[in-house]
Every structure is written in structure tokens, then in C-alpha cells.
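Here it is, the structure, as C-alpha cells.
Removed from the display is one protein chain of the complex; every other protein chain stays in position.
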């Protein structure tokens, strides 16, 4: 495969460019009989949509999804589901300068080295806009997983630049534009306002979880559940690091503390982040990602032109000063897509398995 | 695919169990005409081999590789290369207790939940012993990449439990059992001796790099070079975190500092870790991984039996108190395998591409 | 993968239903730098289009293709190419009866057994209409292969029901609605008129070839060039048999006659059909397929209802009395897609190969 298909059995093929006529995806392998309409998909697209607060890009895109195939009389038929999103707000003139030079930290240079040609308008294919079809596909996966296994996918911001964000409650996440699980986001707003005025950008740390995960998901040796999660997360634009469970903190842990004790009532802790040996334990999947600062900023930076001459680059246009702000629904979708694929893979091989002991609880704490 | 094949065009299918008759792999897609013998593979296997210092497991395995196919008169023929390693030192009796209970932090429980049956001897399929065939396959990839592109893969330990290790020189790496890039490893030795006496284990942080990487490798949107690296690394036993370039440190960076400036003489920095937009820049690939503490330790821990009854688990047998110590050649091999696959994928699609400007230098510093 | 993606490196993912809003495909892996517009694709779509003679279905579909992505300023960019064809002439009321019973020889019954639900309008996903996106994708492959290797794909009808059709010249193929390589098709027209009046249908035999095929294409052991051709051809609606070269006639040949003699001037014959050991010889690929009679006919037939009760089925609506008549451009496209994929696969592994002797000519006769 050539890099634009995600998943093996629940396979999502993504197409489109930021400023082309449309973006979208084809979902192949969705189980039949799932009630599905655009109304199931639109809410997650709206959560990711640009232009919803002053802290994100002001590009106005409705991101209206159209289901072109695979659904008949309100039910999935088991055939490919094509989801189409027309681009509507394309100010390509914003990008005239970008076509002549490379933004430091951006894919401009590498696309040109790889393909010899590139669509520079809005980053073309390398734009984070291409996560929208994944959010749409993820909504389909979420619905099936919720219906079949009662699974729930939730994410939140845990750090914005220098500001570490505590965890108060999942309930707060939808109440602020940062997806922060805290009641008071005034510090975050002030931080972003300062940053925007400075013409700079910052990174973020996002956490995403899945609840009610059945044990047994994941295909060792290589398509381990955590390996596929790492692949999915590192594939999101601007992600530079991925952790499962204790992550890098496990370096300084001892074996006596890291290993999560098993009891008849459940696990005592979740340093594993829900995966042991590449296979789900039944505990919550717990994943963290590091998102780098946006490379499209108005501050001038040293670079070269497409002719190789030295130049200074200033990126105008409408960009997110922290792409991490809109990353939470994206990370949730990617996690849901990985889990969905593994549920199908697992039952393909192991539908007849009856484990000798029942699954223990995720946690009794 | 069912989880035991690594790669798309340079595809390595791994088989075997820790205490079965043999382990090995089949490499499919190796270019023909590469001079190859067991002598090209054995040195990397020897670097990973158990029993070479008091700080690792005392299991004695020669890890002699036999080439069963794909090589004729000392040259690869383009057909599958089967590499076989017979297991010789299997003390299965060490594992009688393990069969009856689950080690906290180990795959014992998840394998049984997934498959209903498991081979408990030495961890069976979940043993880190199964990295040996990958090291062997990686040696083949390394040789081809060195010959074709002058590429070089190097790794080292950067942290052992609480001890952060500086970087003095690559030259030191082969001179100590820790793969530490420093001259004096007495602190590390003392640390491990204390840990071993305490019956405990610790984690580690490993860094692995690739030099002379051509720009253009990586398949967006999903099989990005860094995404595939994350997948490969997270697939190594005990890995809980992966970083590319600045990794989690990029969360607190500003866009003005993170983005690596381009100049006609080369890049000014490498926060990107050699990848932008999922495609190699030509700079060194720079990857760090977090390895959790070994779950097989002699200290007693709370767990349950395979009947679900509470019990205490004490793991006898011969185990690494820090699996990170032998992880460096494994991580190198996995990185080489990812890069090898992407070199072939890249030229499949883009062999005719002539970029409009030459690749700039990896760095002029 | 879940059955709707064709190819490994030049991968075409097909979506849509006969009477849904649209059909189309996503081409992933197209080399960048190919000049491409809808005008390159439309002519082949027009050759396959319904309603162009009285011998085919009278459904009127313009089959206008829209390129949604992957092309910038008239050139492919190496990113996914989405091709969209809106359905315009959907008389779903024609299919009210079909929803209640199973047409003998049709996929009605098997889709319902597999998926539990089905879209009965026009055969839904099982309609031969879904070959249109493949013809479109094939046109892209044909253009690249013509430009890169001078390759040429041609097909023709060789038998229509009981009438065996000779071969006079490729020039005649485009001059009649049967794609017959003969000047006089009056016998075929009369045959079809009689058949249509009888409310019956017939089969056909189609031959398709490729010229200027480089030697070396095909991946043994399993993705042999001829095996992949057989897979592609048998995947076309209504195909029940595939032959390469001498095909079933080779059963009665002797080894002394079947094996094509090699001479410094070229091969003396082409019983192999251009493939030996699964790898192209450099001779023309020569493929024949058997197409069964259409199952949608107005003559009443014995069947059962979706409740399992006996019934008689009469298929109204607008159907091809011989689907083989429009099959030639489809078979050409499928052959082109297989070859395209193998050209990319071959150079991925073997780009550095310099054969010890030059390729001999396809034929000196």
C-alpha cells in the first residue's frame, strides 16, 4: 500500500488536499447492519472544525459530510462507505509566497524532494485539514464500538506550552475551546493571547483514553495494539512523541512498582496503559502524545527558496498558533480506528476462543 | 496480515518460541545481487546475545544463524531468505510455576485471554528472544543500505533507571556491556549490582540514529517514516514510549526555536529528528525509546492463578534485570528495517523524480 | 484489506452502488509528474458507457469523471487521485420486484447471505456499473505505461454466444459496437436481435493483450503476473474462465510444441502468452476470458423469495443481453492496472539489476 490507507480490516483510504475541490475517505470493511447517517458523524467533525474560537485558525469551513455509498435505508451494507467533504473557504492567494520558499519545520521541503512537484496551497496534502476525514471515519468506528462493546473514547489536553494542566473531570472538556479537563481555563486563554501577539506558536501534550476495551486485542509480534496506536498517533500532523501508560516515566520505575498487580477484583494500577505484550488487558487504554509548535508563523525565519537561495520566510494566512488545541478529537478518532481494526482482526482468528478464566475487572479502585 | 510480518516490500516474517525447537524469520523482497553469508549477520546477533556479562540473563545461547534459502553462490537471488536459529539452552523446568500464575506486567495474562492457550516456557512467543531474528534481518538491511547509500545505524543507552548517561563518543559504545557512549561505566555497574541483589529490575532510555539517510523516504498520510518508526519501536518488547527528534521536549518549545532553519549549507539544527511531514529530510534520524523494568523478577508480587485465585508470584529462572541493556542492537535493527522498506517503497513510486533542487546537507555544524 | 482495493503499490479503492449518489475510486501510489486531466480518462469511459447501441442496456449515463484530488496544475502530485462519477439515470422503481426475490445466476442471494442486508437497486454493489471506476483508473495506468514504456493495451471480442469471430485487424475494433476485430458484424447484429426478442441472453469470449511489456514483471511464488491477471479478470462481473496464452489448449499440446523457442532474433511463438514462471518474457501478454450470459433477463425463471417461498422471477428494467459486449474496455483496464502495479513492484526490488544479456525481441515473425 502507498501510505494513504489506515487499517487492515477496517481500512480507511484518505484523499484530498487542503485547497483542492474536496477531501474525504473510503471506509472498507465496516460491518453491515449499523444504523448510520451524516448526523452520527457531524458532531465529531464540528468538534475539530476550524474557526470556532479566537485561539484557532479563522478559516471558515463547514466541514459538511456527505455519505456517497455503503449505506442503504439508513443501514451500513458492508460495502465501502465513501465520505465526502467539499472544501469551501480556499483563499489560495494567501499561499503565493509559500510556493517560493520552504517553511522551517514544515513538510514543504520534503514533499518537493520526494515527489518533485507539490501542491503548495494550504500545505496541500500535508495540511492538518486531512485529519477531518479520519475524524469522520473515527465517528463510524466509535458508534460501532459503543454499540457492540460499550466502548467510550475520551481525550483532553494535559499541557499547553509551558502550562501543565491538571485533571479535574472529563465533564469540563467540552466546555472550553482547549479540551482541557479543568473548570478554569483563563490561564490558557491568556497564554494563547500573548503567544498570538508575539507571532509565535507552541506545543501541547494530549491524552486520549478508551474505556471498556475487551481483553485480547492486538496482534503480536508486530501489529501489537500499542505499536499500532503509536503508528496512528505519530501519523497525526505535528506529533513528535507517543507514550502508553507510564511511558517515559517507566524508565525510572522499578519492576516491583511498575508491574500492575492482578487481584480477583481487578488490576491495582494501570502503568501498562491497558496493554501487555501488545495485547489489551481490559484496562483503559491510556495514551499521551507530544505535539510540536506550528511551523506556519508570522515571525520571520531563516530558510531557502526553491532555487536553493537563502531567504527569510514569513507565513501569512490563517493558521493555528497551537495545532494541539484541535488535536483531541483527532487523537480520539485515531485511537478508535486502531481499536476497531483490532476487534475485527481478533475475532477473525479467535472467534472460537473460550479463555479458561473470565476477564478480570479493569480496576477496582 | 496476522501480526508476525514486518514491512511491506522488505517483509520479515518472524516465527518461533523461546523454548521451542527454533526461532527464525523469512525475509521476502531483498534485492538480488547482495553478497551475503552468515558472517554478515552473526556479529549483530553476538551483540544482542545473552550471557555475555553479569548484568544480563545467564542463559547460554550461541544464536548461530543458518541461511536456508535465498542465497546462491554467496549472493542474494531476490527470493525469500530464511534465517534459522536453533534454541539450545532451554531449561523449561524453570517455568513450571509460571504456567500456573500470571506475572504482573507480563504478557502471561493477555496471551491466555486472547488465545485460550499459551506456551509458558520462557514466555513462549512473548519472549524478547524473538528479537533475535529481527536483529539478523536488520543486519541484512544494514548491509544493503550501507552498500547502496552509505547509511550507518548507531544506538546507545542514554539512561539506566535513575542514572542519566551523557554522550561522549560513539567509540565507547562497543567497549562496555551497556552500550553506553561514555568511557567510565562504573556507576552503571554498581547500580546494576545493587539492583540485582535487591531482586528488582529497572527501565532504560535508548537512543538510536541513522546517518546518510536520503531525503524523500516515508509515505504520507499514514505510513509516514516517523509513524512506521514509532510502530517498529513500540513493537519491541517492554517499550512504553517513543520520541522522534525533540520528542516531548517540543511541547514547551516555541515555533521560532523548534523549526530547523534551512540554509544553502545545510540545516542549522535537528529538532525534527530527520523527518518533516512524515518524509525524511536528509538529516540524521534521531529516535529515543523508553523501556520499562523487566516483569520477571524474584521479588514476590501480588497476582492471581490461572484459576483466578489470589497468589504471590516469584519468578525464578534466568532473566535480564534490565532488558534495556541488550536493547540497543535491537532498536538499531528495527530502525534499519523500517528504512530499508521505505527505500524500496520510495523508489517504486518515485524512481523517475528529479527534484528541482539538490538535497541540502544534513547539517553544517 | 476488505476486498475493494485493487493492487499493492498502484492501489485502486473502489466505492459506490449502481443507484446510489455516486461511484468512483481512489488511486493511491500513482507516480508524480504525469500530465493528467479528465480528458485523458473520458474516452475509455465513453467506450464502456451504456446506451450507445441497441445491443446494450438503454440506461443513459454520461459517466462524467471529476478529479477531486492528486492533480495540481495538470500534473499528478504523487498523492491519492480521487475520481468521482455521479449517477444520474437511476430508475429505482424498476427494481421493486427484484428486492423480493433472487434472480438465478445473480448475486442477489449471496449478498443477502453474507451481509444480511443489501441494496437491491440495480444490483447495488454487485452491478457491473462498478467497473466504470476501474476503466477510469485503468486509463491513468495506460497513460503512464504508454509514456514510460510505450505499452499498448488492446482487446476484442472473439466469440459471441455460438458465433466464433475471426481476427482480421485491430483497426476494426472501434468501428462496431461489439469490439469485434472484423469488418462485417452483420451476423453479430442479427444474432443479438434474435436473442433480445427471445428475452434471453448469451455469453462471450474476450481477448485482451498488452504490447511492449518489459521482461521481468511478476512476483513469484504467488503474485505471479499471470496469477494476478487471472485474479483481475475473474474479478470482472460474469467472468467464469481465464486463459493465458495457449490456455486450455495446452492440455493437448506436447512439450516439444508448447515451449516457445528462443532465438537471438526473438521468440518463435507465444504459447506462453507472455509469461513464464510468473514473470513476463517481453512478449505480448495474451489473455482470454469467458463471460457468462446475463442473469437479468425477461424470461421467467424458477426461484425463491426472500422469505424462502417458491416463485417465478422476471427481470424488467434495462439490462445488457450480453455483458460481454461492453467487457472489452473493462478487461483492457484491468490488465493495465495489473501491469502498472507490477512495474512499480518490480523496480522497488530490482531497480539496480542489470541482466547479463539484453532482452530478446518479442517475436521476429
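Going by the order they are written in, the chains are A, B and C; count residues from 1 in each one.
To be clear about the criterion, a contact is a pair of C-beta atoms (placed from the backbone, for glycine too) under 8 Å apart; a residue touches a chain by one contact, two chains touch by 3 or more.
Since we're looking at a predicted model, the values are computed, not measured.
Undergrad: From the list C:138, C:215 or C:329, which touches the chain that is not on show?
TA: C:215
Undergrad: Tell me which residue among C:229, C:285 or C:362 touches the hidden chain in the full complex.
TA: From the options C:229, C:285 or C:362, the contact with the absent chain belongs to C:229.
Undergrad: One chain is left out of this view; which of B:50, B:124 or B:138 touches it in the full complex?
TA: Considering all chains, including the one not shown, the answer is B:124.
Undergrad: Contact with the hidden chain only, please: which subunit A residues?
TA: 9, 29-33, 78-79, 148, 220, 344-345, 347-353
Undergrad: Mind listing the subunit B residues that contact the chain we can't see here?
TA: Touch with the absent chain occurs at residues 1-5, 8-11, 13-17, 20-24, 26, 28-29, 32-33, 66, 68-70, 72, 75, 77-82, 84, 114-119, 124-125.
Undergrad: On subunit C, where is the contact patch with the chain that was removed from view?
TA: 1-6, 8, 14, 102-107, 109-116, 125-126, 130, 159, 161-162, 200-205, 215-224, 226-235, 237, 240-256, 258-264, 268, 271-273, 275-282, 290-295, 297, 299, 301-304, 306-310, 345-346, 349-350, 353-360
Criterion: only the chains that are shown with their structure count from here on.
Undergrad: If you average the CA atoms of subunit A and of subunit B, how many Å lie between those two points?
TA: 26
Undergrad: Centre to centre, by mean C-alpha position, how many angstrom separate subunit B and subunit C?
TA: 45
Undergrad: Give the residues of subunit C that touch two or more other chains, as numbers and ranges in rising order.
TA: Where subunit C meets two or more other chains at a single residue, that happens at 9, 29, 32-33, 78-79.
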